[in-house]
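All protein chains but one are shown in place.
Coming up: subunit A.
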Amino acid sequence: MTNAVNENEKLVYEVKGLNLWYGNDQALKDVHLDIKKNEVTAIIGPSGCGKSTFIKTLNRMIENIPVVRTSGEILYHGENIFDKSIRVEELRTRVGMVFQKPNPFPKSIFENVVYGPKIHGIRDKKLLMEIAETSLRSAALWDEVKDRLNDNAYGLSGGQQQRLCIARCLAVQPDVILMDEPTSALDPIATYKIEELVDQLKAEYTISIVTHSMQQAARISDRTAFFLMGELIEFDTTETIFSNPRDQRTEDYITGRFG
């Protein structure tokens, strides 16, 4: 399934035989997938194929839906995230998430960025200011907002709001960043900025991104997973998936024959 070339690189996630049901509807079927450190893994597939469900399982956000049941294992640095000894609060501190629609809090830009550090116990004002600046710089937003850190986040444009959400996520010092169609609500220029950002961030973070846009997957990811009706059809280097897919269904999808 994975390309043998990078086999000995450190694995962040090892998904083994993951099944997921919403009530009686099975949304994920026996998914096996590895996510490697400092790589961007794109997850593509038509609407309803389970790609969002999959990414939300990686930080167990999916469990906020009461009817969800899972089976199988997801190893995060070797530990099963479904294990009783792992609490979701710990997992989500290390595995950040950026959502489809920018979702800043109705607070100031500053308060948005330092929300995470604050709830994890950082109180020192100077340190929080430092964190805000570093995170906003990493999210390529600092120059645009440095003079109005105390303004409400809802005064920002959609693209800026999304980068604020990325900064807010970075402030918690995650190991992995999960992105669930982060640019689907944004215009092409804002999308471009987020894509550039993803490219920079992968030096320090491991990123998994769900996207509707195959061009986006091709542009920014190292590996691509193609989902169809809850099944992982093909998972390989992005180059292989887009130039020489093994499965007919993958080819049909990337060439725009359906989806």
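Please note the rule applied: a contact is a pair of C-beta atoms (placed from the backbone, for glycine too) under 8 Å apart; a residue touches a chain by one contact, two chains touch by 3 or more; residues count from 1.
Everything that follows uses one rule, which is that contacts and distances are computed from a predicted model.
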Omitted chain, identified by the protein name its UniProt record gives, among "Radical SAM-linked protein", "Phenylalanine--tRNA ligase alpha subunit", "Phosphate transport system permease protein PstA" or "Cytochrome c oxidase subunit 2": "Phosphate transport system permease protein PstA"
Sole residue of A:19, A:38, A:70 or A:103 that reaches the chain not shown, by the stated touch rule: A:103
Touching the absent chain when the full complex is considered, from A:26, A:80, A:93 or A:108: A:93
Residue among A:24, A:64 or A:85 that touches the chain left out of view: A:64
Given A:116, A:182 or A:245, the one touching the chain that is not displayed: A:116
Touching residues (missing chain, whole complex) on subunit A: 59, 61, 64, 66, 88-94, 96-97, 99, 101, 103-107, 115-116, 119-120, 154, 165, 168-169, 172
